[in-house]
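All protein chains but one are shown in place.
Note that the chains take the letters A, B and C in the order they are written out, and that residue 1 is the start of every chain.
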């Protein structure tokens, strides 16, 4: 149903990797590792999260939003989409 | 024609204001004003530019993109839209 | 030693929470939840990661960077700090 259905496995794989990175950062802090190295890892998590978000926005637009527009019921979906974009560009 | 036609005056007014802010920042630098005050102005320009961008993305989605989808020709427009979102979330 | 030593527990607690959020997002995808709700959670992770990063930049600047500057050896540390800021403002 949802636009992301066809790339569910890919999304899950990427989120699993982000989860591992977050655990790695916790370990770095426990081991008193150098702040700059930890920050580089955090920036990587931020970028990876952004990419997963863009991928979801992509499939959502092609799926749910495009369908709703075709059925003449796009207004609410476009509103929602723009709200999400607003959050992600902050 | 374009989605932004109905709020052209609003967009121009906001861009005029940003132009004035950029000139104000040049004056601050010429007058050797404090860096932090200049940075606050630059952050304001960045935020204002982002808002104009979101406003254009809004009217573009409701206009050009929605029209193309309704005419069964949405694919290229969605691709373009997502490319623009990608640039703006970086 | 490191600037973040005094707030290690706070950082770990926040990272644990982010890890939980990432796992929650995976569950949402497995359960075919609505894309926009998933995106809202992803945006929350992005914001939380950014806040942990800023907190580390804060303690790093007050700790390592300030120490190095006081010992007349700040140049390399400032270079590193700015590189990290550059990555985080992208």
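Assume a contact is a pair of C-beta atoms (placed from the backbone, for glycine too) under 8 Å apart; a residue touches a chain by one contact, two chains touch by 3 or more.
Predicted, not measured: the structure shown is a model, and the values here were computed from it.
Enquirer: For the chain that does not appear here, which of the shown chains does it touch in the whole complex?
Expert: Computed over the complete complex, the missing chain touches B, C.
Enquirer: Contacts of subunit C with the missing chain: which residues?
Expert: Output for subunit C: 50, 53-54, 57-58, 61-62, 66, 69-70, 72, 74-75, 78, 81-82, 85-86, 88-89.
Enquirer: In the full complex, which bits of subunit B touch the chain not displayed? Write them out.
Expert: Those residues of subunit B that touch the unshown chain are 1-5, 8, 11-12, 15-16, 18-19, 22-23, 25-26, 29-30, 32, 34-36, 38-40, 42-43, 45-47, 49-50, 52-53, 56-57, 59-60, 63-64, 80-81, 84, 87-88, 90.
Going forward, only the chains that are shown with their structure count from here on.
Enquirer: Can you compute the centre-to-centre distance for subunit A and subunit C, using the mean CA position of each chain? Integer Å is fine.
Expert: 17
Enquirer: Listing for subunit B: what residues touch at least two other chains?
Expert: If we look for residues of subunit B contacting two or more partner chains, we find none.
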